[in-house]
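Here's a structure for you.
And now, subunit A:
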Amino acid sequence: MTLTEVREVSGQAGDFTVRLLEHPRYVDMDKCIACGECARKCPKKVDDEYNQGLGKRKAIYVKYPQAVPLKYQIDPENCIYLKNRKCGACVQACPAGAIDFNQKPREKTVRVGSMILTPGLKPFDPAGIRTWGYDVFPNVITSLELERYLSVSGPTEGRLARPSDGRPVKRMAFLQCVGSRDLNKAGHGYCSGVCCMYALKEAMIAKDHEPDLDVSIFFVDMRTHGKDFERYYNRAKEAGVKFRRCRVHSLEPAEQNGGVYLRYITDRGKQVGAEYDLVVLSVGLETPPSAAELAGRCKVGLNQNLFAERGGFQPVQAKGRPGMFVSGAFAGPHDIPQSVTEASAAAAAASLPLARVRHSLTREKRFPPERDVRGEEPRVGVFVCHCGNNIAGVIDVEELAAYAAKLPKVAHVERNLFTCSQDTQELLKKTIQEQSLNRIVVAACTPRTHEPLFKETLKASGLNENLLDMANIRNQGSWVHQAEPEKATEKAKDLVRMSVAKVALLTPAPPLTVEVKQSALVVGGGLAGLVSAHGLAEMGYPVHLVELTSRLGGSALHLYQTWRGEPVEGKLDSIIRKVTSHPLITVHLNSKVSGAEGFVGNFLSTIQGPQGETQVEHGVGIMAVGGRAHKPGEYGYGEHRRVFTALEFDKLHTLGDSRVRGGKTFVFIQCVGSREPERPYCSRVCCTHSVQAAIELKEQDPTRKVFILYRDIRTYGQREEVYRRAREAGVVFINYDMHEKPRLRLDNPDMVEVLVWDHVLHEPFRIPTDVLILATAIVPNDLNKELARIYKLPVDADGFLQEAHAKLRPVDFATDGLFLAGLAHYPKPVEETVTQAQAAMARAATVLAKTRIDLDSIKARVIEERCDGCALCVDVCPYHAITLEEVQGEPGRKLVRIEAAKCKGCGCCQATCPKLGVEVAGFTYEQLASQVAAALA
Partner candidate 1 sequence: MAFEPKILAFSCNWCSYAAADLAGASRMQYPANLRIVRVMCSGMVHPNLVMEAFSKGADGVMVLGCHPGECHYLDGNIKAQARLAVVEEMLDAYGLEPERFRLAWCSSAEAERFVEVVTEMTEAVRGLGPNPFRPTRPEDAQEVA
Partner candidate 2 sequence: MAKTINIQPVTRIEGHARISIQLDDQGRVADSKLHIMAMRGFEKFIEGRPAEEVPRIVSRICGICPWMHHTAANKAVDQCFGAQVPPAGRKLRELMQVMAHISDKILHFFFLAAPDFVMGAGADYKIRNVLGLAQAAPELAAQVVKMRQAGQMMLERFAGKVIHPVAMVPGGFAKPMSQKERDELLAGAGEQLEFAKFCMKYAKENVFAKLDQDALSLGRITTGFLGLVDPADGSLNLFDGALRLMKPDGSYLDFNCRQYADFLGERVETWSYGKFPYARVWGEGFSMDLEAPKGIYRSNTLARLNVCDRINTPLAQAELEEFRRRFGRPAQSTTLYHWARLIELVYACERVLEILEDETITDPLVRNPVEPRAGRGVGCVEAPRGSLIHDYVTGDDGCIASANMIVGTTHNLAPMNMSVRRAALDAIKGGQVSEEALNQVEMAVRCYDP
């Protein structure tokens, strides 16, 4: 349902009635073939919002080329016909007759059990605020505009030019925190969380385009707290991006050359100025009014930042609104991995209460039995599509069809106006049966969009779906060679010849499925493991939970509150109780996984416990073995009785230890063990934790002196609130540099003397300290490496488990059926751990929801007559699907074996084997070679 909005919600969790309004598209989605003829003929040009208004689009358009569904739409605000009943050029142009000006807004009502709200964000608009000069100076642009400038598919095709005069940009400045961390000008106290990273990325891409480009980033704190972000920051420094820690207080026109002049105060207190060709405003995120409206209609509460209210232990649950779940930027300023994780978590949370009615609305499609064509000579049917005029207007389809008819093995050739249309499918089915065709070539558009359709038709005709090949004579033919119809026709002949050559070699592949064992293994009994185990059990799946120690709870046992101040202990106890009492959960304490084999749906893991080894079968596994606090070897830790790690301090603080209770001066040192060459990552939680602790110390006794010595304060997102409160409470923040770390004098057992360089006073500052708290790094458990070995999982350079894709698959492993959550993945606070655990559980549930998994037919297989077990392919397989195994009954002789369920069909093995001993179905060496030969015939 596109172009649709929620008008009204009634009912309650488990039974909402939602009234929807679908706005007219004026294009029949079933008919539109996305050929773009309409847009070409449409006379109305409109600023293109996707390109930030930097380019033009038409009144009939797709928002961007990758839009899903790839169907055109008419913008009624700008359409000449809809405005005054004139024009209609698109109706004339459309070969498929898809334009429908008679569409009206339609109301729909749906009944659902849960709702997930993800209305997204809006970039902050810096217009109208003089300081930033956005609508004053042409060479001040926003980061989103820069993104389009840098994109090769953008309006300047990736060239970086000054908007004012198109001259090349030599010096560029980013101003951070535009619309973020700024209550005065923007009304936003929060940190947008993503701008530091995207500024780095854009700076690097710009440098990549133009290596001599001078790029400066003006920032307050560099917040690169995400996984691998700090490394990227370091790389940017190495690449020569300049970082200036200061707020720019004014922009002026440069005296010459049309540049922009910045005035700012350096961190050494000096006032300076500099000229730039281009100034980029790193704008923050905010909730759009439409989202706020939606929140109102759904009765979901928003906080002062206009983000949805939620809790630390139920992070995707809209606070006080059961059945409503929130995720993405609506729930707070998030980056991609966090949004994706949260989306999965929301899916899990939303489906939990609906577990009982799962599959109650599913319908299944049935096909006739498959004809066995093995042993038959190939009889190829070639169907040449005119695509209206899209193909036939350029390519001589008659000649093409005549040519195809002469190709060897071609038994039937036919032309269709639209081969993809519903009635042609019926025709195709009939022709296939009547002509006993056993291989089909469709010469039309791209297999990427239409192969599934024709595969269905083959299935419906009783042919195996893999006996099809498409010759892409439209997207890669008529459309791109419009001015050269003869060459386009020649090329089309080649493409058809290639397809016919290949299709003749295709063999039917039976659909592969594997059974799914309806149970889960969760490794790690910390918060992440508990949440995911409990969730899966609630969904009805038996879970084995394996914990190395004698106690559930993990690192969370040492935490006492979330950043919002919610107490941890009670919540943790409650979930431990739920887990231990759940009938579907088997808890294995003092245990670990000692071995495993199998693949998605069918793992067999060995758990080594106090009573020996047990083997459990499971369909999925979640790796959540946690992390631990780094024990520093510096700052007098372990030597002086007044130096503690943060967790130790918390405990003493809670217990009322005299050193804390009576302490007057407290110093926190941040980044102890983090962001060091040895551990070049940010531990993400320590800034917030220290700031919170500092506030408490101050609140308990405002006369106390509390110092936080930091490198960058990283109270990202809405945590910025805590930082602001700390400063208001009088906590003193002193910045230090990695090269000028604080020094200590430890000779007095009752006091630690901290020496730190004061950038304001330009002299070392002495702090006689009662309690020194070290905000130490979170480091991965050694168990990560063990799991990596057992399940063949990747571990990153820092020892954390490596997800399949940092942005798009943040809780998956590359190995299907295995997922990750918690500190084993990267340092993170409680609510993010819970979110990730829920996300992992959601991803796991997608596997368990089925009793069998259909596998793609594009799989590698071993040709035993050729394979000789040389093992060259074994390590080449990215999915560890290849093993070397002894041939039964022939001791000493080995062949490789491919686990079809693990294989994804990438063909790396096929491209490695010197003997053509492995091949990927549908893309075998012989088939590809036949295309090569045909192309050059």
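Please note the rule applied: contacts are C-beta pairs under 8 Å (C-beta built on N, C-alpha and C of every residue); 3 or more make two chains touch, one makes a residue touch a chain; residues count from 1.
Behind the choice of candidates: all candidates are chains of the complex that A comes from, given by their letters.
Treat the numbers as computed from the prediction; the structure is a model and nothing was measured.
J.: In the complex, what candidate makes contact with subunit A, out of 1 or 2?
T.: Only one option touches subunit A, namely 1.
J.: Going by the contact rule set out above, which residues of subunit A touch candidate 1 in the complex?
T.: 34-36, 40, 65-66, 70, 152-153, 157, 446-449, 472, 474-477, 479-484, 487-488, 490-491, 494-495, 498, 804, 814, 858, 876, 878-879, 904-908, 910-912, 920, 923, 925, 928-929, 931-933, 935-936
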